[in-house]
Every structure is written in C-alpha cells, then in structure tokens.
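With one protein chain held back, the other chains of the complex are shown just where they sit.
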Amino acid sequence: MDNAPLRCVGLTKSFGGHRVIDDLTVSFEPGKVTAIVGPNGAGKSTLFHLMTGFLRPDKGDIWKGRRRINGLRPFIVARMGIGRLFQDVRIFERLTLLENVLVGFPNQSGENPVWPFLLPHVVRRQEAAHLAAAERWLDLVGLGGRSSGSAEELSFGQRKLLAIARLLALGSEALLLDEPTSGVGRGMIDSLVALMKKLAREGRTVAVIEHNMSVVADCSDVMYFMDAGRVAAFGVPSEVLGNRSIRATYLGL
Amino acid sequence: MTYVWHLGVMVSLYIAVALSLNLVIGESGLLSVCQAAFYGIGAYASTLLVMKAHWSFGASIIGTLVFASLSAICIGLPSLRLRGDYFVLATLGFQIILYSVLYNWADLTNGPNGIPGIPPPRVFGIELASPYRYCTASFAMAAVIGGFTLVIVRSPFGRLMQAVRDNEVAAASLGKNWLLVRLTAFAIGAGLTAVAGAFYAGYARYIDPTSFTVMESIFMVSIVVVGGAGNFRGPAVGAVVLVLLPEGLRFLQIPEAIAANLRQVVYGMALVLFMLFRPKGIAGKYGFD
Partner (left out) sequence: MLVQLIANGLANACLTALMATGFALIYNTTRIFHLAHGSVYVVAAYAYYAAAQYLHWPQFVAVTFAVAVGTFVGCAIELLAYSPLYRKQASTTIYLLTSFGLYIALINTVALLFGNEVRVFPTTQQSAVSLGPVLLTGIQLLEVATSIVVLAPLMILLRKSNWGRLIRAVRDNPTLASTTGVNLASVRRFVFAAGSALAGVAAVLAVLDVGADPQSGLPVLLIAIVAVIVGGIGSFGGPILGSMIVALLQSIAIWQISPKWSQAITFGILILFMIFRPTGLLGIRRRIEEVIE
C-alpha cells in the first residue's frame, strides 16, 4: 500500500500554563510497530490527540508523508488513513456489536440518505458484503457469536476488542492504538500481539501506547520512552528497556 | 362521524410530525424546539405558493419540502456545532425569530390577521373537500412519511445517525463527518414536518401565526418524549395519545376556558414524570442518556 510515514516535529502543547508536550519530535514508519511508553501524565494520549486533529499544537507540525496534517479536522485526518483506538474505548453503546463494526467501513454508499431510495440494490449488496466482513472481524477478536447483542452489555475488555474490530473494518494505513491490551484477557493479548505484527507486515504504520512491558518487548520494532512531554529514550526494545536509568526511574528496578 | 374524520386528520398530521421529529430528537439525539417553526413554514409556504403563485398543490408540496430543508440547513449550520444546552437555546431562538417574521412581515404573511380562504387541495384530480377525503389523504401522507423515515432509519445512514448520537468523537475518528450527518437529519426532519404543515393548512383553510409558537414546538417534543423516541412505535403512540386524550377530556364536560390550561398542566406533568421515572416514554427505545 502507498503508505507514508507519520512525523511529528517540534510539537509543543500547554494546558493552563502546564506544558504537556514539550518540543517533541517523533516519527512512525510504515511496516513497523512503534511503541510509546512512559509514566502517567507523560503526554502519550495527548500526542495521539494532536496527531488525529482533536487538539491543535501550540507549536510544531505533524506530517503524513508530504502533507501537513495539524489543524485538519479529526474526520478529515481519519479519511487520510489514520485510524485511532481510544484509551477510554468509545464504542456506540446503543448499537449492536455488529452495527458497531459496520459503522467502521469507509465509503458506504448507504450512508448518503439518497442512495437507499434511488439505488437500493446497490446499497443492499454493499451491506451484505460488509456484514460478512464484520462477522469475520468480530470472530477474529473473539466476539463472534454475539454479534446481535447490544454493545452496552460488554465488559471494558470486550469493548476494547469491539473497538479494535471496528478499526479493522476501517482498514486504515496507519493505526494509533492507545492501550489496546489493557482490560483484555490473557489469551486475547497474545492474539492482539500477533494481529499488530501482522498489520505491520502488511505495510501499515502501527503506533502503540502501552503499559504492558512484555507486550512491548514482544511486538514492537522500535520504541519511544516519553516523560514529561519529551522523548527520554528511543531505540529497539532491548536497548531502551535495558537502559539502566530508564529501568531505575520507570520500572523501579 | 365528521368528528371521527377530524380526529383522524389531526392524529395523522401529528404522527407525521412525530416521526420526522424523531429523526432529530430520537435518532440523532438533538433536542430541537423549533419544529413548530418548520410546521409553520410548511403551512405558509404551500399556502402562498398555491394562492399567490398559483402552483398546484402537488408542486407546492415539493416547493415546501425544498424551502423548509434549505431553511433547516441555514439554521443548522451555525447551531449544530454548539454544545447541548446552547443548541437547544439556538433552536428556541430561531423559533421565536420565525414567529416574529410570520407576525411582523405582514406584506408576505398578512401578519396577525392570518390567511383565510385557503382552497382545499387537489390531489390526483380529487378535491379534498370533505372531512372523510381529507382524513384518507392525511393518513396516506402519514403512511408515506412513516415509510420514508423507516427506510432512512434502517439504512446505513440511519445507523450513522445513531452512531453520531452515541459518540460523535468516535464517529469522527472513523472518518465520518458528523456535522453533515446531523445537518442532513435536521433538514430531512424539517422538510417532512413542513409537508405535514402544508396538509394542515389545506385542512384548516385558515392559518395564522398563533398555531406555530414555542408552546406548539414543546408540544411536538412532548409527543416524541412521552410516546417514546428512537423507534417507530414510540412517536406514533405519542401522537395518538397526546392528540386523543385531550379530546377525551371533552367528554368530561370541562369548560373550554379551563380545558386548554388543564391540558397544558397535564402535558407538563407528563413530561416531568416521564423524565423522572421512565425516560424511554411509553414505547420508545432511546432514553436521552
């Protein structure tokens, strides 16, 4: 796929006088899983907010390939091929599991209210194809078999999996995953790690914020260690996790 | 018997309004209190097109639909970006502004004197002169509007409306232009209600601004809320109950003077009690949470 790297250059963002992101420069390459770790409040989720257009940086730029994307509205950033998993999940509570995933598919003709009236067969055909694909995604994340249940009833971990299935339906080139494995059961975590590696092998850009160090060691190709809005360390996991001062401050070892 | 046909017309009109308002309040989660304004736009636009521009009733329906939807887009563009309370306030503001226009722009609307002598509509060559004919026609109109809303709600667009309602941030992160979705729902809701308004004008044969006030908007909202929002049954049940119940009061021989106020007290209390104890209404699916 024609995937361009994501680059953040010199990003700065403050809230009420407090600098949450401080002259941050990071990049995410296609075909790799890039992990972002760091203590709470280090600004990791804020970085994702900035990259997806939910926040505007005070200074600095964000690039997808040659296009500058800071300042674009979130739905436009998403349409440019950047998908996002939220830390607080954000599923559509009152829709069924199947409907949640169905919303994810891009370019649905039926989402324009004119076509269900003028070209119902076209819309129906597309829906049928999406339905089959959605069931497959739900099976992949282990939620198959309850697709017509209401999303309200899911546990936190299950909601996370649903959001991942929805993101897979979106099929974006770049995926920003904020804590994909938190709340998820042991067995599923291994599947998610395998999934992330597979997505990267397909040529996608995968960025992962994680607190689970074994997941990070397992699936990431490179990692950033962030603290107080800056990059404290960068490199392959064995280097970064082996770094004595990092181990002391963060891992308490 | 004429009385039965009359009730049939009123129920049909309000079912149409309720189902179209449900697209906004129930499926999109937007508390709009300017629906009576669109009803009024429908009544006045079709009346003026028929009486001043000599269009046929059918053509005036299309003209009304287009005009009301465009008005809704003008109102919605600035307002739909606003947070909860502010959006409601904006729709309230537009309702009041529209009433002011109907009342004060006498050259166009005849102001407080209203427009009398509206001719009965001619549909498919048949003149809707008798209450029975009008009841049948209104019922057909309500069925068409109902069918329309059903197709919309069951389509991917309907699913998208609900998704934006449940979590617009998540919808945006999936590449959905949630503002456009809301605007479209708002415009469709307005257009369909305006069609019902056109049918009202042809039935009442006389329209004036007092039928299209803030209180009327709140009444329309109550129908959707008390009956239930977010599905087909709820709004329909609401229309039937809130239109027929007051008529039932008539049999209790309550003097007309206090009947109007008493009705309002009952509506008000119904709204409060349902919100406190049963936000999904009598038969609805969405509880405004």
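Chains: A and B, in written order; residue numbering restarts at 1 for each.
The rule is simple: a contact is a pair of C-beta atoms (placed from the backbone, for glycine too) under 8 Å apart; a residue touches a chain by one contact, two chains touch by 3 or more.
Fair warning: this is a prediction, and the values are worked out from it, not measured in the lab.
Undergrad: Thinking of the whole complex, not just what is shown, which of B:V4, B:V66 or B:I97 touches the missing chain?
TA: B:I97
Undergrad: For the chain left off this view, which of B:V50, B:A270 or B:A283 is in contact with it?
TA: Of these options, the touching residue for the absent chain is B:A270.
Undergrad: Among B:G58, B:G84, B:P116 or B:G147, exactly one should touch the missing chain; which is it?
TA: B:G84
Undergrad: By the contact criterion defined above, which parts of chain B meet the unshown chain? Give residue numbers in ascending order.
TA: 29, 31, 33, 78-79, 81-82, 84-86, 88-90, 92-94, 96-97, 100-101, 103-104, 169, 214-215, 218, 221-222, 225, 258, 261-262, 264-265, 267-272, 275-276, 279, 288-289
The rule we apply is simple: only the chains that are shown with their structure count from here on.
Undergrad: Where the CA atoms of chain A average out and where those of chain B average out, how many Å apart are those spots?
TA: Here the centre of chain B sits 41 Å away from the centre of chain A.
Undergrad: Under the stated contact criterion, what part of chain B meets chain A in this complex?
TA: 151-152, 155-157, 159-160, 162-163, 165-167, 169-178, 184, 188, 230, 285-286
Undergrad: Across the complex, what residues on chain A touch chain B?
TA: By the definition above, chain A touches chain B via 52, 54, 73-75, 78-79, 83-84, 86, 90-95, 99-100, 102-104, 106, 108-113, 116-117, 123, 127, 163, 166, 170.
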